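A single protein chain has been omitted from the complex, and every remaining protein chain is retained in its original position.
By letter and in written order, the chains are A, B and C; residue numbering begins at 1 in each of them.
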Amino acid sequence: MEATLTTDILFYLFSAAILGCGLMAVTVKNLLHSAIALMGCLFGTAGLFLLLDHEFVALMQILVYIGGVVIFIIYAVLLTTHLGTRYLPASTLKYISGVTLAAIVLGLVLHIDPQATHTAVNPDRTATTIDAIGYRLLDGSTNGFLIPFEVISVLLLSAMIGAATIAKHQKPGATNDEDETGGSAS
Amino acid sequence: MIESSWMILLLPFISFIGGILFLHKQPKLAAGFSILCNGAAMVMALILAVGFLSSDDTGYHALAHTWSYDWFAITDTLTVSIGALLDPISIMMLVVITVISTLVHTYSIGYMENDASAGRFFPLLSFFVFSMLGLVIAPTLVQMFVFWELVGVSSYMLIGFWYHKPSAVAASKKAFIITRFADAFFLTGIILMATQFGSIGFDAINQGATAFSSMNTANPSFSLEGGAVQVFTALAAQEGSAGFLGLNLLSWATILIFIGGWGKSAMFPLHVWLPDAMEGPTPVSSIIHSATMVVAGIYLTARLFPVFAVAEYTLSVVEFTGAITALFAAIIACTQRDIKRILAFSTLSQLGYMMFSLGVADMEHTAGFTASMFHVFTHAFFKCLLFLSAGLIIHSVHSNDIALMGGLRKKLKGTYFVTLLAVCAIAGVPFLFSGFWSKEEIIMAAWSNGHQCSAIIGLLVGGLTAFYMGRYFFLIFHGEYRGDAHHLEHAHENKFMLFPMVLLAIPTIIAGYPMLTGHTFFNTVIPQATLPTHPDHSASWIMPVAIAMAIGGLLVAWLKYGRRAVSFDTPSTNIVYRCISNKFYIDECYIFVTKKIIFRCVAAPMKLCDDYIVDGIIHSSAAIMRGCAAVIRHWQNGQTHVYLGLMIIGLALLAWFGGAL
Amino acid sequence: MPFLLNCTWILPTLIALSLMFVPKQKVGVIRGMSVAGVLGILALVVSLIIAFLAGDYASPVGSAETTLAFSYRTPWFEAIGNQFYTGVDGFSLLMMLMASIIALCGVLVSWTITDRCKEFFILLFILLAGTFGCFISFDLLTFFLFNEITLIPTYLLIAIFGSGKKEFAAMKLNLMLFGGSALIILGMAGTYSATGSFDMIAIANNQSETLGSIAMWAFPALFMGFGILGSVFPFHTWSPVGHASAPTAISMFLAGVHMKLGGYGCLRAAIYLMPEGAQEWMPLFMVLATISVVYGAFIAIRQRDLKYINAYASISHVGLVTFGFATLTAVGLKGGVLQMISHGFVTAVVFALIGCIYGRTHTRNIDEMGGLMKKIPFLSVCFVLAGFAVVGMPGTSSFVAELTIFIAGFSGSLDDTLRLVCGALCISSIVITAVYVLRTVNSVVHGPLVDNGHEFTDARFIEKVPLIILLTCIFAMGLFPGWIIELAEQSLTPVVTNLGR
Partner (left out) sequence: MNLTACLSLSAILFSFGIFGLMTRRKIIAMLLAIELMLNAALINCVAFAYYAPAGADTDVGSILPIFIVAITSAEMAVALAVIVAMYRKRKVIDIERLEDLHD
C-alpha cells in the first residue's frame, strides 16, 4: 500500500489500538476481560498486516489466532471456575521488576532499532500471493520450506495427541477440548 | 696397644648391648659383665697411659689418629669419620673415665642390690661410659658432637632411671632439653667451622690457628698440610673483617661452639639442670659430676684452645662465664640442705674454676690451660669419692636432708675417714691433698697472666668452698643424730660400696704430685708450640693467702656447725638468705620463660593461628564457595517469575555482549 | 628389565584385581595374598637396585641429562605428543625401596583389620600402584596421572576405615590435594606450551628463552602444587587432620611415602625442569619452608593427641626437606633427599607405635597415659627409640639427613642473610623438637602407671615385626648411610648441573 497520509493515520490508529489493548490485556484484573483485550489487540495487528500488504497473514491472524487460540483461552478461563473471578495481586517487587525488565528490553531493542539501515519501501515490491506461499511451502528444493513444513505438521500432531493424553486423565469429557484445539490449529 | 685402642671404646659398648639384650633380667650377671668389660677397658687405658709416659716421643704427632672409619660424606672435601685422636689430654681422660667407671660399677652392686631394675642399670651406665669415651677420643668436631649427643641421651636415661618418679622424669627432661638448647648453638658453630674454615678435624683447626697466631707475632712459617692450610687461609681472610655485629666469623664460630660446652658443663645460667639431675641414682650423679658429662664442656674448650685463643673475645667469654659460675655456685652451696645438692653446687663451682682457668690462658702464657686440665684430673677423683660417700650415707639413713643427719662418724667409720680426705682435698687443705695443688695452680696462673679479678674471685671461692664443705662435713658426721633413730640402727657400710671409696682415696691424695714432677699436657694440643711455661712465682703471696682462706673457711664452719649442736627448726627469714637458698630464683625464671613466654606466648598463639587463621582461611574459602552456592541456589526456588526474570536478564546480557552493540 | 620396572605398578594392580575375586570371608587368604604381594614388590625393588648397582647407570659428572636405567617408552596420547615414559635413577630407586618397606610394614600393621578387610587391601594396593607409578614416570603427564590415582584410594581409605572426623578429614585432604593438582596442571601447561613436550628429560635439556620466561610463573605453580602434597606452610592443614583420622597403616603410608611424592615432584618436576624459575623463586620457598619447620614444631608442643603431635612433627621435618631444596646447592638437595627417606621411616614407625599403643589404651590423649614402660616395655622402648629418631640423635637416620641439610644452610658465601637466618631458625628447631618429643615420651611411657594399665599386654609377634623392621632401617641408615648417599648424589648430579647453567 502506498505510503500516504491516510496510511499514516491508519497506522497510528492501529498502533494505538494494539498498544491500548495490549496494556489492558496485561493489567486488567478480570481474566475474561484481558482475554477480550487480547482479542482486540490481535485484531489491531491484523489490521496492521493489511496495511503492510500481508493479507494472508492478516487472515490467518484472525482465523487461527483469534478464532482458535484466544477463544480457547476464554474456554479455559470459563472451564476453571476460579480463573476468571478471583484476582491474585502481584507483589510490589514483582511490579518493580516487571517494569524494570520491560524497560531494559525496550531500551535495548529501541537502541538496536535505529541501526536498521534499510528503511525505504522497495518501489518494485509485489504483494505475496497465496499461490506463492503454497508453492514455497511444498517446494523441496534449496529455497523451499518442505522440511520445516513437515516438521511443523508432525509437531502439531504430536502436540494434539499429547494435549489429549494430558487432559484425558481426569474426565473423559475433556477430549472435546482437544478436538477443538486440533481443529483450530489446522 | 695404640692400634687396638678402639677396644677401649668397644668394651663398654659390648657391655651395654650384651647387658640390655640378654642380661637385663639377671642383675648380678649384668653387673659382673659390666665390671669385667669396664675393668678390661681400664686396664687397656692404663697400659696406654704407661706406654705413653714411658715413650720418648710425647709430642703431638706421636699418637694421633690411630684408626678411622669414614662414616658419610657431606661434600667432596668434608667427610664425617669416626676415629681416635690419642694425645695426652685424651689419654688422661681415658684413664680417669675408665678408672672411675669401674669403681662406680663396683659401688653400684651395693647401691642397687635391692633395686628390681638393676639389670637395666648396669648396661645403661656402660653406655654412658661408652659415650664419654667416644667423646674424649674424638678427632673431629662432628664425632665429638655425635658422642656429645649420646652423652645427653644416656644421661637422660640414667637421670630418669626411676621413671615412675615424676620428679626424676622431669629432671631428666630438663637436663636433656637445656643441654640440647646449648647443642643447637654448638651445632651451628660446628657447621660454621666446617663450611667457612673448611675443616672439622681438631688437628687441622688447631694447626691452622697456631700457625696463624704465630704469624701474627714474630715467628712465621710453619709447614702446614691438609685441612690446616684451608683453616689458615680462611683465618687469614678473616683478619680485620668486621663480621656480623662487630664480631668476626671466627669469634662467632668459637663462641657458638663454646655455648655447647657452656650447657654441658652447666655454666651459669645454663646450670639449672645439674642440681635437678640429682634425682638419678647416686652412682649416676657421681659419674656425671666427676668424669663424664660436665667435664665435656671443659674438655671441648681445651681441645679447641688454640683456635679459641686466636679468636677475639672468646677466651674472655670463657673466663667471665667460669668466674661467675664459680662464685655463684659457691654462694648457693652455703645454704643448701640436700646432701647431693650441696655437692652439685660444689661441682658447679669447681667447673667454674676449670673454665676461667682456661680463659686466663693464652698462646704465650699457657699455664692456665695446664692448671685447668690438672684440676679436671684431681677433681674427678675427690668429687667421685664425695658422691659415693654421700650415696652410702643416703643408703644408710634414707634421707637426703643434712638437717636429719649428724653424728654419723660413730656408725660409718670408714665413710667418715674417706670423706674427710675428700673434703680436705676439695677445700684445698695444703700440701697433702691433690685439690690444693691444682687450685693453687689456677689462681697463680690467673694472677700471673694479668687476670687479677679472676684470681681474687678464685681466692674468695676457695674460702667459700672450705666453708660449705666444712659445714657439709660437720653437719653430717659431728654433733648429735637428728633423724629417725630406726634408720640409724640399720646403718652399715656395704663392702661393695666401701671398697671403691677406699680405692678412690688414694688418688685423692696422690693425684696432686704429677704437678711437682712437671707434665706435658699442653704441648700436645698445640702442635709445635713453645714449651709450657710454668707460672712465675713472683706472686708468692698467693699461696699463703689461699692456705689462709682454706683453713679459715673450715674454721668458721667448725665454729658454726661442728662445735655445738645446730637447730634447724627455724629457717632464716633474712631476705638475702632466702634468696640464696632458693638459688636466686633462677629456676623460677626458667619456668617463667618456658611456661609463660614460650608456651603461652609463642606456641599457644601459633596453635591458635593455625587453628583459626591458616585453617580458617582454608575453611572460609570452602565457606565462601558454599555461600555462593547458597545464594545461587536461592534463585532456583521454583518461582517461575524468578526464572523468567533471570532468563530475560540473560537474554539482555547476551544481546549486549553478543556484538549487537 | 624395563618390564620388571613397570611391574612395580603392574603387580600391585594385579593383586588388587585378583583380591576382588577372593570371597570376603576368607580373611586369611586376603592377608596372605597381601603379604605375598608386598614381599613380591619388595623383592622386585631390591632386584632392581641390585641390577642398578651392577650396571653403570651413574650420570656422568657435569652432565645435565639424567641417565635413566631400564627406560621404556611407548607413544600414548599421540595427539599431544605424549609418551608413556618410565625409567629410574638412584633417587627413584631409593624412594621405591623406602615405599616398599613401609608398605610391607603397613600390611603387617593392618593385620588386625577384619571389617571390610578385602576392600582395605584392594585400596591399599591401588594406592601402592599409583605411588610406584609416580616414582618411575619420567613423563610429566604420566607422573601426574599416577599422582592422581593415589588420591582416590586415599580418600576412600580415610573416609571408610578412619576414625574421628573421618569424612571431613578425607574430604579436606582430597580437596586440598586436588587444589595442588590444579596448580600442577597449570605448571605442566606452562612447560608444555614452551617446549611442546611432556618428556621431563627433554624439558630439562631445553634451554630456550621461552621456557626461561614461562618458568617465572610455571615454576611456582608446579612447586607449590607439589608443595601442598608436601604440606608446606600455609597449605599444610590437610595433613594433621588427615593423618589423625586415617587408620594406622594409611597414616604410615601417607606421612611416610605419599607426602614424599610432594618433595619428589618439587625436585623432579620443578627444580630440575626449570632451574631459572628456581633461582628466582627460591627465597620465597625458603621462607615458607623455615616457617613450616619452626611453626610445626611449636604447634606440636601444644598438641595433646599423639597423632596430631606426630603430624605436626612431620610438617616440621618435611619442611626441612623443602629447606634443603631451597638452598639450591648440591649438599642441600642431597640432604633433602636423605631427609625424605629418613623421615619416611621415622614417621612410619611412630605412627605404627601410636597404632599399637592406641590398641591398648584406647586413647590417644597423652594426658590420659603414663607409666607404660612398666606394663608394655617392648613398645615403650621402641617408642623411646623412635622419639630419639625424631629428635635426630646420632646413629639414627635423621642425624645424617639433618646435619647435611644444616650444613647446606651455611655452606658457601655467607652474604645471603636470608639463608643464614633461615638456617639458624631451622637449627633452632632441634631444640623445640626435643621439647615436644620428651614431653610426649615422658607423659606416655614414664611417670606413674595409669589406672587401667594393669591389663595391658605387650606387643604380639605380628606387631613386633614391622616395628623391628622400621627401627632397623632407621639405625642402619644412620650408621651406614654410605651407599644411600652415593646413589642420591649420583642421581642429583644432573639437577645440580642444570642449576648452574
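Following the convention adopted for this analysis, a residue touches a chain if its C-beta (ideal position, glycine included) is under 8 Å from a C-beta of that chain, and two chains touch if they have at least 3 such contacts.
What you see is a predicted model; the values in this text were computed from it and never measured.
A.B. asks: List the displayed chains that the omitted chain touches in the full complex.
C.D. replies: If we consider the entire complex, the absent chain touches A, B.
A.B. asks: Considering the whole complex, not just the chains shown, which residues of subunit A touch the missing one?
C.D. replies: With respect to the unshown chain, the touching residues of subunit A are 3, 7-8, 11-12, 15, 18-19, 22-23, 25-27, 31, 34-35, 38, 41-42, 45, 48-49, 51-54, 56-57, 60-61, 64-65, 68-70, 72-73, 76-77, 79-80, 82-83, 88-90, 94-95, 97-99, 101-103, 105-106, 109-110, 113-114, 116, 118-122, 124-125, 128, 132-133, 136-137, 143, 145, 148, 152, 155-156, 159-160, 162-164, 166-167, 169-171, 174, 177-178, 181-182, 184-185.
A.B. asks: In the whole complex, what residues of subunit B lie against the chain that is missing from view?
C.D. replies: So the residues of subunit B touching the missing chain come out as 636-641, 643-645, 648.
Simple rule for what comes next: only the chains that are shown with their structure count from here on.
A.B. asks: What whole-number Å value describes the gap between the mean CA coordinates of subunit A and subunit C?
C.D. replies: 71
A.B. asks: Rounded to a whole Å, what is the gap between the Cα centroids of subunit A and subunit B?
C.D. replies: Whole-Å distance between the two chain centres: 103.
A.B. asks: Would you mind writing out the residues of subunit A in touch with subunit B in their complex?
C.D. replies: Residues 94, 97, 101, 104-105, 108, 111-112.
A.B. asks: Could you list, by residue number, the parts of subunit C that touch subunit B in their complex?
C.D. replies: Counting only subunit C, the residues touching subunit B are 172, 175-176, 233-237, 295, 298-299, 301-303, 330-331, 371, 373-374, 388, 391, 393-395, 399-400, 403-404, 406-407, 409-412, 414, 424, 427-428, 430-431, 434-435, 438-439, 442, 445-449, 479, 481-482, 485, 489.
A.B. asks: Could you please specify the touching residues of subunit B with respect to subunit C in the complex?
C.D. replies: 70-75, 78, 80, 142, 145-147, 149-150, 153, 156, 160, 163-164, 166, 169-170, 172-173, 176-177, 180-181, 183-184, 187-188, 191-192, 194-196, 249, 599, 602-604, 606-607, 610, 614-615, 617-618, 622
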